[in-house]
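For this view, one protein chain was removed and the others were kept in their places.
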Amino acid sequence: MKKDQTLGEVLRSRKISRRGFLKFCAATASLMALPPSMIPAIARALENARRPSVIWLSFQECTGCTESLTRSHAPTVEGLIFESISLDYHHTLQAASGEAAEAAREAAMQENWGEYLLVVDGSIPAGGAGFSTIAGISNMDMLLETAAGAAAIIAVGSCAAFGGIPAAKPNPTGALSVAELLQGYADQLPDTVNATASELKSKPIINVPGCPPIPVVITGVLTHFLTFGTIPELDALSRPKVFYGNSIHDRCYRRPFYDRGQFAETFDDEGAKKGWCLYKLGCKGPTTFNACATAKWNDGTSFPIESGHPCLGCSEPDFWDAGGFYKALSTPTEDISRAAVYAVAAGAAAGVALGAANRAKKSKAAKNHQKVSIDDLEK
Amino acid sequence: MTHSFNIETDAGLTHNVQPLMHEIRHAVQALLDTGETTVIDLRSLPLAPGELEVIEATLGRGEVNAVLEAMGPSEISETVFPGVWLVRHFNADKQVMGVFVEITRMPSLLLSQNEDIADGLRQLDEKLETMF
Amino acid sequence: MTGATLERGINALKEQIDAPVAAFFSSCVHCGMCSEACLFFTETGEPKYTPIHKLEPMRKIWYQEYTLWGRLGKMLGLSKPVTDAELTDWETLVYDSCTMCGRCSMVCPVGNDITYMIRKMREGMAASGHAPPGLIGATQRAVTIGSPMGVKLPALQAQINHVEKETGIPVPVDVEGAEYMCLLSSMEIMNFPEYIGAISRIFKHAGVSWTLSSEAFEATNSGIQIGVSEIAAELVQRIVTAAEKLKVKAVISPECGHAYMAIRWEGPNLVGRPFSFKVLHILEVLDDLREQGRLKLSGKEAQRLTYHDPCQVSRRGGVVQQPRNLMDMVAENFVEMPDNGTMNWCCGAGGGVSSNERADDLRLKAFNRKKEQLDAIQVEGLVSACSNCRIHLEDGLEEYHMDLPVLSLTETIAEHLAEN
Partner (left out) sequence: MTDTEFLLWVRGPAFEIATIIFTLGVVLRILEIVFLGRKANLAEARGSATAGGIRTIITRSVPESGTFKRSTFVIVAGYLFHIGLFVTIFLFAPHILTFESVLGFSWPALPTAIVDATAVVTVITLLVVLIHRMQDPVMRFLSGFQDYLVWLVTFLPLVTGYIAFHRVGPAPQMLIAIHILSVEALMVLFPFTKLMHAFTLFMSRWYNGAISGYRGVNS
């Protein structure tokens, strides 16, 4: 597939009818959670979309995101997406390895400088180059070099977006998210990076958090960039509002149970069997923004809450250190009762001391009490 | 002792079917009054388990059932309510790619497209040359 | 004998503050409900008469001396100490506009006994020379002459002779071994001597042995009104000594409010030991006689009558049902006022206000509350069991041009004794 072909030309060369293309656009609209009324606009945009080059860098990651992405596309529809983007570098998916792989990456970078899309999954260790390197290049250097020429960076998964599990306390490798790294280390650039610090710092970053993110969300964001070539509307944590605009709680089909106060108390009680709200079992739905409740997982089969497990809040920063997956949102994250017991003891001790002081003051007052006779009534 | 149980779904307790029916009803009214068409993406609704089946059962099947073979099948069928169509897209692996309710005289996907017609014309010319 | 000083006052307050006071001040949420229970506010509408506000200086002492946060504030010089000028401003609040009637204590939603605290605050006020001049005079007379109104034994003797002539019954004086020792308030000796005649006739009718004591006939106690426990103790001690000398079984407090409070409830705590004799209000004695059937009456008062509960007898004293039993015996048409019994409105003159001329205008203005209470039931006569209430009810009724006789319950009973 030649690089300069538009997607429209690709489809026609694959003998796919216009009607087939419209079906593809309808599926893409649903994929991007855009209203069906947008289908004509998508069709027009897709027709003459240039095929961006995509470089996928994986750092400290568990390959869950790649797994999620690859499982998401079956031949035909999504396959088309991936055939329409030239995935020029993915060290898990590509055949080449070692120097050859790096050479392919550098070639792709030179050829599409300033145009290619950089997709990152996994967090970047800032605690030391030795923690994670590819072909002898430290993750940090590789990211900085590759980011220099990227049109936009998509941080896929909570690791790339917020630091992820590697960043959990005590964060031995000093793992950082893409944004943190660029903001923090753009000033000490190795000479191999030909971009200024301010350029790096202002690179548009789209966070697609989740552990892993919903497959449909990854492809949706890629498709959006492919279709419109622009950054989708982002929220305060630079997550696409289209997918991360609503909290799970607001879109959860079990919400009526929450409102009626019907909760599952344990994982196997009557409430759990009846599919009641999982708030008491630690559900983080109310503070988690993601599309699980609508797009669902495994092609609309289910999502964690639907299968009886409380949401972990995996698309939110620090979900890994947020005070226990099974502790309800409204419970404290420290052992308060121990503190309360100590406080009562301390209060009692202080009370006794102050009580004694009060009594002493009273008896002192009684001691220097002067009898008041009828002659002492006037000044 | 591991015991498994599936989570019961009490249709009465879930709340998407009724409002959706009302939305469809208003769309049909608009279709009649102004000819305005509406497309509802069922994948954008927080459907509870079993709710999609309830919706499809409620809408039922009407007189027209079409299948579009393009990158996997797409079933386009009119429901028992004329003007209300159920469109389901699958990919090659029969995985659901999209489920839509279209309130229109006829879903646009069924219309033959100009580019395809032009291609068809070329193929017809070629056939005419070879056959006669 | 160094005279009153601010330090002595503040020291007295430090002595008086105890657990209930600390609990009360900790609980007040400034809801203002106590003002609606106080006739000095309801009839003047002036917020300064809000009962809890009258305790502000004592609250500051409690806060600065007995709470952690208060002490810290004082140490850091952030708190405003109580000044002499402040206590001067508070004189008219703690004395003139408070009869210690206890109605605010019945109303406070968090249960503060504000009256309990006023009684304590007056200890500080008096010791720092902030008692009203009228009350100081009365207290000095009570100690030196034996009665706040200056009644001496000869004056009592004269009234006794007059009563004996009228009733033909000898009035026992200093009779050792009598069952009861009766006390009289100066108000009765001077203004309502008929009370002496009434009890002598009733006790003869019921066959009760009683006596007066020439050494301790005065029941009233200005000490608890002004707020000086030592003086109050001295006055009570006279009664105790006389009663124990005459070896009586019980002392009868006459138709007087705070006299009953002084002897019955504060007495033992003032002198520091339980009494060897009982203390009864005259109404308790009469009700006991009624119960024992030793009180045969004939005929009843026909006119429409109501009963005014003296605050220290009923709400603060606990003698509530007895007067009702007696009224049923002696009145054909007894009707209760709205807010009666333990919720009755004060006559406005108790707790030393009557001895404090400065408070006269305020007292008469406050009497409007009692007027409205009476207007609600349109009675032909008002019966009570406290001579101080009685004289000031008459004073108030006259001020509001209400033609209503004020009767003593004991005297009314005496008038209906059946000849046996």
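Letters A, B and C mark the chains in the order given here, with residues in each chain numbered from 1 onward.
Everything that follows uses one rule, which is that a contact is a pair of C-beta atoms (placed from the backbone, for glycine too) under 8 Å apart; a residue touches a chain by one contact, two chains touch by 3 or more.
In this text the structure is predicted, and so the values were computed from the model without any measurement.
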> Looking at the whole complex, which visible chains does the left-out chain touch?
Replying inline: A, C
> Where the complex has a chain not shown, which of C:P193, C:G267 or C:P310 is the residue touching it?
Replying inline: C:G267
> So which of C:D288, C:D339, C:E357 or C:E380 would be touching the chain we can't see?
Replying inline: C:D339
>> On chain A, where is the contact patch with the chain that was removed from view?
In response: 162, 235-237, 247, 249-250, 258-261, 263, 279-280, 286-287, 313, 316-319, 321-323, 327-334, 336-337, 339-340, 342-344, 346-348, 350-352, 354-356, 358-359, 362
> Residue-wise, where is chain C in contact with the chain that is not depicted?
Replying inline: 17-24, 26-33, 35-37, 41-42, 45, 47-48, 50, 52-53, 66-69, 105-113, 116, 264-269, 272-275, 278-279, 314-318, 320, 338-339, 342-343
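As a working rule, only the chains that are shown with their structure count from here on.
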>> Measuring centre to centre with CA averages, how many angstrom lie between chain A and chain C?
In response: 78
> Of all the residues in chain A, which ones touch at least 2 other chains?
Replying inline: none
> Which residues of chain B are in contact with two or more other chains?
Replying inline: none
>> Under the stated contact criterion, what part of chain A meets chain C in this complex?
In response: 350, 354, 358, 361-362, 365-366, 368-379
>> Quick check: in the complex, which residue numbers of chain B touch chain A?
In response: 3, 5, 7-10, 13-16, 39-41, 43-49, 51, 68, 70-72, 74, 87, 89, 91-93, 95-98, 100, 108-109, 111-116, 119
>> Quick check on the complex: what are the chain C residues that touch chain A?
In response: 1-5, 8, 11-12, 14-15, 17, 65-66, 68, 126-129, 131, 136, 139-140, 143-144, 226, 228, 230-231
